[in-house]
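Not every chain is included here, but those present sit where they belong.
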Amino acid sequence: MHVGVLTGGGDCPGLNAVIRAVTLALLADGVRVTGIERGFLGLVERRVRPLDAAAVAGILAEGGTILGTHNQANPFAWFGAGGADVSADTMAYVRELGLDALVAIGGDGTMSIAHRFERLGLPVVGVPKTIDNDIAHNERSFGFDSAVAVVAEALDRLATTARSHGRVMIAETMGRYAGWIALEGGLAGGADVILIPEQPFSVEAVAARCRANEQAGGHTLICIAEGAAARGEAMTVMRTIESSPDPIRLGGVGHWLQQRLQPLVASEVRTTLLGHVQRGGTPTAFDRVLATRFGVAAAQLVQQRRFGHMVALQGSACTAVPIADVADRNRRVPPDDELWRAAQAIGVCLGEV
Amino acid sequence: MHVGVLTGGGDCPGLNAVIRAVTLALLADGVRVTGIERGFLGLVERRVRPLDAAAVAGILAEGGTILGTHNQANPFAWFGAGGADVSADTMAYVRELGLDALVAIGGDGTMSIAHRFERLGLPVVGVPKTIDNDIAHNERSFGFDSAVAVVAEALDRLATTARSHGRVMIAETMGRYAGWIALEGGLAGGADVILIPEQPFSVEAVAARCRANEQAGGHTLICIAEGAAARGEAMTVMRTIESSPDPIRLGGVGHWLQQRLQPLVASEVRTTLLGHVQRGGTPTAFDRVLATRFGVAAAQLVQQRRFGHMVALQGSACTAVPIADVADRNRRVPPDDELWRAAQAIGVCLGEV
Amino acid sequence: MHVGVLTGGGDCPGLNAVIRAVTLALLADGVRVTGIERGFLGLVERRVRPLDAAAVAGILAEGGTILGTHNQANPFAWFGAGGADVSADTMAYVRELGLDALVAIGGDGTMSIAHRFERLGLPVVGVPKTIDNDIAHNERSFGFDSAVAVVAEALDRLATTARSHGRVMIAETMGRYAGWIALEGGLAGGADVILIPEQPFSVEAVAARCRANEQAGGHTLICIAEGAAARGEAMTVMRTIESSPDPIRLGGVGHWLQQRLQPLVASEVRTTLLGHVQRGGTPTAFDRVLATRFGVAAAQLVQQRRFGHMVALQGSACTAVPIADVADRNRRVPPDDELWRAAQAIGVCLGEV
């Protein structure tokens, strides 16, 4: 048997741990493993390399992916929505390589593409990758714990400045649609205010919390997801350098909030946009273990020929769900989420009036 | 309502996060909260302090417990097996304080004592604390992730030395009866060999792995739990300084293994006993969140008057189990454990012949 | 003898280590120590607290300053350039407190104010505080190593993403006038390009390096100080939200460079503005030791009545320089700096044509 492995979409800590585990587990079973470079780009541009024990030695703790990845390489619409369909050529290459199956490690987009290849005759096993922890039917994805750890450490750092100066410090985290990183990171970092996309916030509620802290002689730590939105207010959260063909995001909801909040409070308000450091670097121990479990589970799905499925964590068990159930859906923080209610219970301001 | 909070047994990262969450959640509900110092010792020696928002501010990220703890303070057998029963005096003090309930954060031993106080008329809610992750009916305890992270980081460090010198490096972790720390820490740190109490090991199997690595030009990283035992061999694992009234543990199974392994392999073998650093320091982000959830869940059990129960994590949900079901039992790595099988799948040597 | 201690200006890791050391060393000498809150603000608003061994216990590893600080509290120009001179009132309070001397921990601005108080009759000893490592006559200041460590760790993280995606990643660090943080942080983080205020850069030179890396199949890591400037080009580096009374900095030279660089290279270019996380959090071991040395040296200057002096590190020795020599001057990276030349020697692109 001969299996290809690729990583697609944005990078995230733990990808290498998956690659290592799936490779070692397949090799132990006598399967030949080939790494495809830069996601589906490698299948189109015909860039592959053999994966053996030596190739995956020492990569467990490395961030990113040794195979490389690509955000936009879709063989069904090559580079953009109106792009050419190069899937037939791609399948020809798959047959040339003699691949019996593909392990696709990626998010929504990667799963959708993989699903289409499956219908063209390339059996696929999926491994969910989402720094935002928002893939449907999967309770926890590798990389998420690492991102939360970065946010918590940043809040630890910002807290010392906030305390020393009596300031309001705003930290803007990843999370365009799902607030998991801001919620867990904010709880772990002791944020006074946590604002997520799923719950529109009131600027006045946030200001009230800041003023209450000021009166108690303290500072305020705000953790806001990039996708959080003010209740009933039109936000112009993006500022771009106009002349740029590819506009650059300069400030987001964090800066917008700072601008609105400053006139309402006595303390100085400052914003930090955490940015790309949230998704790089060595995975936490938790993510290394989870990614290893996912890699082994993917190898087992291959061995059991349970194609068309994606590995998923449900409760504490590694299980599998049909890829078709996953594509184009995502998992958000529900109103009755236990963590959300825990935040409420300890008095974290969640932005509601 | 007036609730006491105590922490008993060995310390562990996340205790302060529990204290903070249970206090904030109870205060928000109008409950008066009193901290009892040094576990049950404080109830006997009458050392308590009020807990309010200011008292728990800024403790989320601090290791250990602001209340202090004690390993041996059992009011039913005061300092040792034949000790006096001072529980009546203790209950008198409880009534004097006007405590309506007690939140006891601790392990097996603390739960057993709490259970006996419950029968004397002090309603109790338990929060499981075990660095070893071995409390029955609770899948993951706070502090465990922090210990695993310390082990993984230590293995990362030892790996660079092992690689540079072509050595066999043995790291001995906590885990007298349950191998969870060695198993997860070993997996996260990329150990070649993981040895745990639940699976007797063969020295020859370990040596064979070391020799195979030597032939491949590599080093070997061994992660062994302090309670691991060789198959069919009497081990004299403890060396003590004889004249000491309280014998000091100098070396354990790691050193024993080094002694047996050295003649069987070509490389130098070295041992590191990780010791107390595994249980101290700031909790990981994961543990801060879990401990916060546990604290909130304990406050809710108090508010719902579901006494006699201990908070527990099952799957991904915080739930509650009767304390009576927990006392004197513990959770070990089962033969069919998913993580154990994952380790096997990627070729980790688990010591069996 | 009775000595006041204050921290002024921006916070920085190691302030608490100085406060602890100066307090313990003075106490050991029989001196009474009083902490002044929030810099010179505390002398005006009459907020002080006694400092004894208990007050400084456990603060060594804490970021920020337990005394609080203030950026703009100048008794000679109360809140801004045209502000009232309240120095006479302040001196009255100093006499009321019975302060024999003041230990002022701060930067340029704090030293200037302290110098003026000295002339009003309050003997002063200075301790240099600058996250940018740019105080004249002082080769290394506490907090700087911590900031460099944050930058290096951020570059480590960004490198994994850059490598996985084949990107150009720009990290913008602190350093408005002096490039020490970008230079040391960039070297420590393995940056391919380091741009500092002391050396105007050519966009084309940077682009050439990026293209060379692209051709070698690699990524590019750029570390740029916020004060770096393009050679011969007018930069509009600041974008603000217009309606804000206190304009918010949204993007700086890093985003400006991204905008100019993107059309010149094939890879995606992304920018991260490291922001406030560079100055918060627990100090590195190096900074804890240096800050302790500075605190002890300040106490010794007090004991020797060498007032009007500031502690300084020259070579490896703690020495003292007249405060008058320090005020309003700063230390920049000279063209023949050894580190700068080391960066050149290993082929780091420093922006010159």
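For reference, chains read A, B and C in written order, and residue numbers begin at 1 within each chain.
Throughout what follows, a residue touches a chain if its C-beta (ideal position, glycine included) is under 8 Å from a C-beta of that chain, and two chains touch if they have at least 3 such contacts.
Please read these numbers as outputs of a predicted model, since none were measured by experiment.
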For this file, in which 3 copies are placed, how many copies does the full complex count? 4
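Just so it is clear, only the chains that are shown with their structure count from here on.
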Reaching chain C from chain B through chains that touch each other, fewest steps: 2
Name the most central chain, where centre means the mean of Cα atoms. A
Maximum distance between Cα centroids and chain C occurs for chain B
The distance between the C-alpha centres of chain B and chain C, rounded to whole Å, is 41
Centroid spacing, where centroids are CA-atom means, of chain A and chain C in whole angstrom: 33
Two-or-more-chain contact residues of chain B, please, as numbers and ranges. none
Chain A-facing residues of chain C, complex: 7, 11, 13, 15, 38, 62-65, 68-71, 150, 153-154, 156-161, 163-166, 169, 239, 241, 243-246, 248, 250-251, 255-256, 258-259, 262-263, 270-277, 279-281
Which residues of chain A touch chain B in their complex? 20-21, 24-25, 28, 57-58, 60-61, 139-140, 145, 148-149, 151-153, 156, 159, 184-185, 187-190, 218, 284-286, 288-289, 292-293, 295-297, 299-300, 314-318, 338-339, 341-342, 345-347
